[in-house]
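Up next is subunit A:
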Amino acid sequence: MMSKIVRTMASLLILFALIYGLYIIMHGHLTPGGGFQGGAVFASGVALLIVAFGSDNVHKSLKEHHLSILESSGALIFIGLAFGGIATVFFYNFLVGSSLFGHIPPPGSNPGDIWTAGVIPFMNIAVGLKVLAGLSAILLVMALATTLMEVEE
Partner candidate 1 sequence: MTQGIPFNIPFLAVAVMIGIAFYIIISQRNLIKLVMGLSILASGVNLFLITLGYRKGGVAPIYTHTPAGIMVLPIPQALTLTSIVIAVACLALMLSMIIHIYRHTGSTDSEKSRIMKG
Partner candidate 2 sequence: MASLAFWNPIACIIAFVVLVAIIYLFRSRGQKKYKKGTAQTQIFLSGEKPPDAEQRHIRAHNIYWGFFQALKRYYDPTIKAHTGIINDYIIWFIALAAAIAVILFIVGLI
């Protein structure tokens, strides 16, 4: 655990880091970014927490098996969406034209309508879930493993 200044700043900044990560995931089909980048930003927020508060304290509220469930559900949603279009072809964008994210924008420059791109926003969310859970779990487990080693010695 680090000093009080670091902890206060971290607890303020964590909000922005997590919200920014979620924003990047949600707007992946409009702006640069997407599931992986947003998930990585989210996981960097978790890294900030681990650095500021120590892995033991973070581990009290963030357990690996919860993250593991989140990660698996992300993978399942992704593969399920890919199989959703199997009637035409694997990975087919079957939501185009429907009322759910199915709006087709005119070609060229446009103001960025979020109701577009069919299954791609859902795939971004699935990838984002998987990446944020996976990277956070890696960071947490590695931090825990190194502290355990210090205790053993």
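Points worth noting:
By definition in this document, a residue touches a chain if its C-beta (ideal position, glycine included) is under 8 Å from a C-beta of that chain, and two chains touch if they have at least 3 such contacts; residues count from 1.
Inclusion criterion for the candidates: all candidates are chains of the complex that A comes from, given by their letters.
Computed from a predicted model, the values in this text were never measured in an experiment.
Touching subunit A in this complex, out of the candidates 1 or 2, is candidate 1.
In the complex of the two chains, the subunit A residues touching candidate 1 come out as 30-32, 36-37, 105, 108-112, 135, 138, 141-142, 145-146, 149.
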